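Note that one protein chain is taken out, while the other chains of the complex remain in position.
Entry: chain A
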């Protein structure tokens, strides 16, 4: 039941085959079974039961058009404010903070009948790409369970580890040689690949090792992947929704900046933050987007133009669609599996009727450095409010106000947050402002212009990898610090945030290890319709099976047995 998509669940809820309380109970049960994965910081069981009961009542009355997501269990990343419910940002600073108001996204989801099941784990204040820097402990990727379930220490052998890999579809395999030979798009770039990629660490180092979810919205991605929620909200500043979606084998959608309200989303970088939607399918993302999009008086950066709901059509044709493959996205460290999936996807789209060509985004290479400066500056500013006076953690020293601030902030923030605050304040000093902040803003404009130029040249959207590899192991990920990993991990996702344009990652294939690989479609401002249509087409024609953990509900059932296919 927890493997249902939103669309399926809605249909069953409406015709009475399923009731909201039962669905809610199943999700909560799944979450309870997986507490060791640290998916949630707070499970909101009580609120969930109450919402589900209200949903059931409304459904029994039969008026379900006013509540497009009636009875759908949803999880929110713990940086969305929930009225009266603890909202921590995975930080000691807010470990006991209960906001007096709900974020607009939370409010709109609840208004539409959705059932809040929990507040998902994350990197502290969304700073990270592994979801391992949290006061609630690191989030573990639910795909880890597949291997632990079969008592396999090694995840190198896909045959024994994962029996769910389908044979490649004919369409993809036949077009393979043909297209590669013609475009030859990967040959030059693959030479740059560093040997030290995540996929080369083929084994867990010991029994306690596991796969990371990516981040910073790792809890949200894990919640959807594991079936603990049918929808989850993350936030996306440099890829924080798309990165974990890719590692967890779910759809991660970052809409255009200004389409979704940030009111009540505790900010990382105001000028780039966007609420992200995580679902099992592109169709589900569209359903959720249609429910929550549109102007919000509490967020002056939301557009006032009326929102036109996205309509997806299973018969959508790629004829006339021009897809660009940015040559600069063959980043060092990209695993051959990812490149392979990327190539296959390009071929698939071309075979489906789209025009696929190589394009150039020359300034992309500077994006991460530029992002680092802008992010630290806004972090330094946004974090200034955490002084222990009005809310949040307050240190127990009281000699002077300055001491109180220093102790509160030292105790409340982890090293990653403090490091970014320090750097940001340095960049913003009067003597440094022009050299760092202003320069970074200028580079941001160039990066943004790159996208504009490509789209102006007739390209409808771009296809790129989402991550460098499939999900890395914790042991590999922690070989480097948060900053290094963030800079590596955000390389494909981050430039999009500079330009504010929409992007969606769709699981494209399973790696030889049996782990999901996501690919990213990048669209044009406010053209979610086209972006999601193509992503939906791709989803229908790709070769991928999502994770199902239904075996947890019936331990005696062999996990290799064919499972309910959600699609």
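General remarks:
Note that a residue touches a chain if its C-beta (ideal position, glycine included) is under 8 Å from a C-beta of that chain, and two chains touch if they have at least 3 such contacts; residues count from 1.
Rule of thumb we're sticking to: contacts and distances are computed from a predicted model.
Between the names "Integrator complex subunit 5 C-terminal domain-containing protein", "Glutamyl-tRNA(Gln) amidotransferase subunit B, mitochondrial", "Ubiquitin-conjugating enzyme E2 1" or "Putative exosome complex component RRP41", the one given in UniProt for the chain missing from this structure view is "Glutamyl-tRNA(Gln) amidotransferase subunit B, mitochondrial". When you scan A:4, A:90 or A:103 for touch with the missing chain, the hit is A:103. Among A:20, A:71, A:238 or A:264, only A:264 touches the chain left out of the display.
Screening A:35, A:401 or A:554 for touch with the missing chain picks out A:401.
Screening A:329, A:437 or A:476 against the full complex identifies A:437 as the residue touching the chain left out.
Even with one chain removed from view, chain A keeps its contact list with that chain: residues 79-81, 87, 89, 94, 97, 99-101, 103, 262-267, 269-271, 297-301, 304, 377-378, 380-381, 383-385, 387, 389-391, 398, 401-402, 405, 425, 428-430, 433, 437.
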